[in-house]
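Have a look at this one before I ask anything.
With one protein chain held back, the other chains of the complex are shown just where they sit.
We just call them A, B and C in the order they show up, numbering each chain from 1.
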Amino acid sequence: MKVRVLYFANLRERRGVAEEELEIEPGTTLAALYASLFPAGPDGRIPVAYTRNRAVSPGSTPIEPGDEVSFLPPLGGG
Amino acid sequence: MKVRVLYFANLRERRGVAEEELEIEPGTTLAALYASLFPAGPDGRIPVAYTRNRAVSPGSTPIEPGDEVSFLPPLGGG
Amino acid sequence: MIALVDGRIDVAGVRRAVDDSGFGAVLVFEGVGRDSFEGRAVVALEYEAYPEMAVPEMQRIADEAQARWGAKVAIVHRTGRVAIGEPSVVIAVGTPHRAACYEASRYAIDELKLRVPVWKKEIYADGSAWKANAPG
Partner (left out) sequence: MIALVDGRIDVAGVRRAVDDSGFGAVLVFEGVGRDSFEGRAVVALEYEAYPEMAVPEMQRIADEAQARWGAKVAIVHRTGRVAIGEPSVVIAVGTPHRAACYEASRYAIDELKLRVPVWKKEIYADGSAWKANAPG
């Protein structure tokens, strides 16, 4: 099934794109997708807030077909 | 002896001038001058801060020749 | 910038007076003429000052905020008639961080109302009244 994934800030730089459409297994959770896209490095993983369809959501949330998903690194606005 | 007296706000309106030079007895205090210039009406007297030469001063302060004196009604700035 | 002015306050000019490349926060406070007081319609305000005392007192307040919070402070108060919606006083404060900015700005307006010899008359359709600030 297809999902649209957006990347911001350091995650965008690491991934090399601002957004992409991915093919994932049905039942994949937000946290599982993040872990598969951004394997832990020597400093561990960047802590994120998971979003599904523009709402912050628990990492355990299963992704549905056509969802817009993102992982928000620590905020720096203001 | 001569003293310069400034009036502001409701005191200016009651006195009818913004400033004047007055002849007063040596030894007159700030409070005594205020009481003589503004006799208590039915609502009493407007409470004031006394100033002598642009500094807030106790009512008991004797006025010196050539002083600039004023009586500040409650403030309304801002 | 510490001043009494007789016409409209140049708000952008007061803001520029606290420009500093080391500041991360700037607050501009405007005290504005309101259209009513305790339900009575106000059509304009009139301010009067004792300039030779007011300007030094505003400067002291700015200096105190500088000493206490490292703030740069500009204060301009207007005298004469002020239309509803126009500012009677503008206070600009700049600091490296925002917490100090809020504290210094609040300090400046609170102290101004307590200490600076300025008086306000509310003009109604059918009269007027001198209005004192509430005590501290």
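Here, contacts are C-beta pairs under 8 Å (C-beta built on N, C-alpha and C of every residue); 3 or more make two chains touch, one makes a residue touch a chain.
Since this is a predicted model, take the numbers as computed values, not measurements.
All shown chains touched by the missing chain in the whole complex, by label: A, C. For the options C:28, C:114 or C:132, the residue in contact with the chain missing from this view is C:28.
Where chain A meets the chain that is not shown, the touching residues are 6, 8-10, 12, 51, 54, 70, 72-78.
Although one chain is not shown, part of chain C still touches it, namely residues 11-12, 15, 19-36, 84-85, 87, 94, 96, 98, 101-102, 105-106, 109.
Definition applied: only the chains that are shown with their structure count from here on.
We define each chain's centre as the mean of its Cα atoms; on that basis chain A and chain B are separated by 74 Å.
Our note on geometry: chain A versus chain C, Cα centroid distance of 49 Å, whole angstroms. Within chain C, contacts with two or more other chains are made by no residue at all.
Along chain A, no residue makes contact with two or more other chains.
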